[in-house]
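My structure is below; once you've seen it, I'll send some questions.
Other chains dropped; remaining ones untouched in position.
To keep things simple, chains are lettered A, B and C as they appear, and every chain counts its residues starting from 1.
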Amino acid sequence: MANDFEDHCWKDVVSPGALDIYAHYVRNILVGPSPALLAIDLYELAYQGGAKPVSELHKTFPSSCGEYAHAAIEPTKRLFNAARAASLPIFYTTQDMQPDGAPTRVTATKRRDVPRDPSLYAIRADFKPQPGDVIVPKQRASGFYGTPLLAHLIQLGIQTVIVCGESTSGCVRASSVDAYSHGFHVVIVEECCFDRSLLSHKVNLFDLHHKYADVMHVDNVIAHLDSQAVKKAS
Amino acid sequence: MANDFEDHCWKDVVSPGALDIYAHYVRNILVGPSPALLAIDLYELAYQGGAKPVSELHKTFPSSCGEYAHAAIEPTKRLFNAARAASLPIFYTTQDMQPDGAPTRVTATKRRDVPRDPSLYAIRADFKPQPGDVIVPKQRASGFYGTPLLAHLIQLGIQTVIVCGESTSGCVRASSVDAYSHGFHVVIVEECCFDRSLLSHKVNLFDLHHKYADVMHVDNVIAHLDSQAVKKAS
Amino acid sequence: MANDFEDHCWKDVVSPGALDIYAHYVRNILVGPSPALLAIDLYELAYQGGAKPVSELHKTFPSSCGEYAHAAIEPTKRLFNAARAASLPIFYTTQDMQPDGAPTRVTATKRRDVPRDPSLYAIRADFKPQPGDVIVPKQRASGFYGTPLLAHLIQLGIQTVIVCGESTSGCVRASSVDAYSHGFHVVIVEECCFDRSLLSHKVNLFDLHHKYADVMHVDNVIAHLDSQAVKKAS
C-alpha cells in the first residue's frame, strides 16, 4: 500500500523532489476503529450558480465552489449511503446563524460581506440530515472551535473521524487538524472535498496527508465501510 | 479591605477554625480592568412557582430556585442597570435547545427529565436582552464549554468577567472556574447568585472566593461601575 | 442500588430536606466502560507534617491536608493496585514547575506564597509512577486545562475516568467537571479524595455526585476492577 501513498491529486503540483524530502512520512493508511462521519459545510451557498468554473461565478456568488462543488455531489452521496449502511454517527457543520449569537465583529474568516440569509446555510438536499444526525453550528473555521462536537464524539466512543466537505483549505483543514490534535485518527475523502481554488485544494490535501490525516480515495473508504456493514449484519 | 474578606453569606456555615486555615488566601478584592457582565441561566425555568421555599416547589417545578431566585431579582436588575450605564458588554447563557444539536445521550448534568419546552429557557423579562447583547446557548454547565464565548471576550479585549445568575453550585461555579483558568479576573456578585440549596450556595461561594474569584457584594460592584460610568461621561 | 444513592460522607451535613429536593437525580451508579485512573496532585506537599489535624499544621505547612491526606493513603494504594491489575492506563497530575513556563502572574488558584521547591511536587512514593504511566504537569486547577491529557485519553479510547486525589474542592472538582463536560463517564472514589476542609470535601462530593459524577466507595470500585482483571486473565 505504501507504493500508493502519493497517488493523489497533488501529483501534478508537488514536484518529485518535494515528494522525495517527504519520504519519511510514508506509512500504511487505513480507516481506523470506531468511525464517525463529519461533513463540513455542505450548505447551499457552496453550490450557487451551478457546475460552472469559479472564475465565471465569483462576482455573483463569491462563496460558490461551482464545478468543484458539483463534481463532489455524486461521490459524497455514495459516501453518505455507505456511512448510513454501516451505522456511523453522522455530524454536519454549518454556519451559526443565531441572530444574537456574537458581537458584530466576530467572523469565521477575514472575508468581507459574508451572506446572512439563513436558507443559504441549509444542508443541501442531496445530503439531507436524517433523524438522529447532529447539526453543529459554528462561528469559526474548525467544527471543533466553540462547539460541543468533541464531547459528542467522546460520549459515543468515536476514535476515527472521516471528513468530507468544503473548503479544503479552510474549514476542512481546520477541522482535520483539530481532530488530529484531539487524538482522533483522521481520514479525509479526497473526491468528497472541494475548494474554490484547485491549487489550495491540492496543496492542503498534501499537507494534511503527510502531517495529520490519511487522505483516501472514496472507493477505498466505501469498500471498508461496506465490509463493516456486512460484518454487523452477519 | 482585608478585614472584610470573610464578611459574606458563608459565615454561619464555615467555622472560625476553617476560616483560620484559609487565612493565607486573604487579599484585597476588586472589580478589575476591562469588565464584561456574564449572566448565567437567568431563564424562566428558575423562577417557576413564585417566591416560595424550594421544598414546596420541587415536586411540581424540579428546577425552580423559588424564593432564592425571586430574592435575587431586584439586586440583579440594579446590577444590569449599572452595567448598561457603564457600557459593559453583556453576555447571557442559556440552555441550547436546538432540536438536532446533540446525540440523545448528551446532557448538561446528570439530572433526569430536563424540561424540553424552549419557552422555559427564554431569559426572564426583568433582564431582557437588548440589541447588541449576546446570547450563548450551551449544552454543559460552563458557559465556556462548547461555545464561542471565549473568542468574543478576547476579541473585545475583556480582562474581567463579572458573574451573576444560577445555580451557584452548578453553572455559576463551572463558568467562574473556567473564566479564572482562562486568565480572566473573576468577580461574583453574591446577592445576584442563587441555588436550590442554601448550603451548596454558601459553600460554593466560599470555595470560589478563596480559590478563583472575588466574591463581592452587589452594592460594592455597582458603586465601582457607577464611578466608571461617571468617568466615561466626563 | 438506588437506595444507597445518598449513603455517603455528606449525610451529616446535607439535611434530609435538601436530599429530598435532589431526589430527581437518583440513578444507578457504575464504573462505566474503558476506564483510566486519574490521580490528582498526590504530591508530597499534601502530606507535610504527618497525620495531624490541619488546624495544627497550617501555619507551618499551609498546603498540607494532614490527617485527611494520611487517612487516604491505604485506600489509594489499594485502588492503584486494582487499577494496575486490571491494566488501566494511569495518569497523574502535578504542579508544573518549569521555571520559565509562565509569566509571573499566572497561578493555579488565588492562593498566596505557593511553594516553589520542585521536590514538594514529586508524587508520593506510596503511589510511585511506573514505566508507561503518564505525568501531566498543570498550571491550573483542572488536569485538563492547558494540558494534553484530553488527547491522550481519546487516543487510548478511554470512556470512563476514575478520579482520586486532592483537593476535593479544588483540583478534583475542576478536573471532574471538565471530564464530564468532555463526555467521559466520571467516577470519584470517595475514600481516596481529601481536602483541607471537611465541610468543603463533603459538600463538593455531594455537588459532584448529583450533577456530574458517580461518587463510589473504594470497595465497590475495586470489586469492579478485580472482576475485569479476572475476565482479562481468563
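The rule is simple: a contact is a pair of C-beta atoms (placed from the backbone, for glycine too) under 8 Å apart; a residue touches a chain by one contact, two chains touch by 3 or more.
Values in this document were obtained by computation on a predicted structure and should not be read as measured data.
Peer 1: Please report the number of identical subunits in the complete assembly described by this file, where 3 are shown.
Peer 2: Whole-complex copy count for this file comes out at 4.
By definition in this document, only the chains that are shown with their structure count from here on.
Peer 1: Quick check: superposing chain A onto chain B on C-alpha atoms, how many degrees is the rotation, to the nearest 5?
Peer 2: Roughly 180 degrees of rotation.
Peer 1: Between chain B and chain C, two touching copies, which fits better, same or different residues at the interface, with half of the numbers shared as the threshold?
Peer 2: same
Peer 1: How many Å are there between the centre of chain B and the centre of chain C, using C-alpha atoms for each centre?
Peer 2: Once rounded, the distance between the two centres reads 26 Å.
Peer 1: Residues of chain C that contact two or more other chains, please.
Peer 2: Counting only residues that touch two or more other chains, chain C contributes 181, 183.
Peer 1: Which residues of chain B touch chain C once you look at their complex with the stated criterion?
Peer 2: 13-15, 17-18, 20-25, 27, 54-55, 58, 62, 106, 109-113, 140-142, 145-146, 169-170, 173-174, 177, 180-181, 183, 196-197, 199-200, 203-204, 206-207, 210-213
Peer 1: Can you tell me which positions in chain A touch chain C when the two form their complex?
Peer 2: Where chain A meets chain C, its residues are 33-34, 150-155, 157, 159, 181-184.
Peer 1: Give every residue of chain B touching chain A within the complex, in rising order.
Peer 2: 89, 96, 98, 100-106, 129, 132-137, 139-140, 145-152, 155-156
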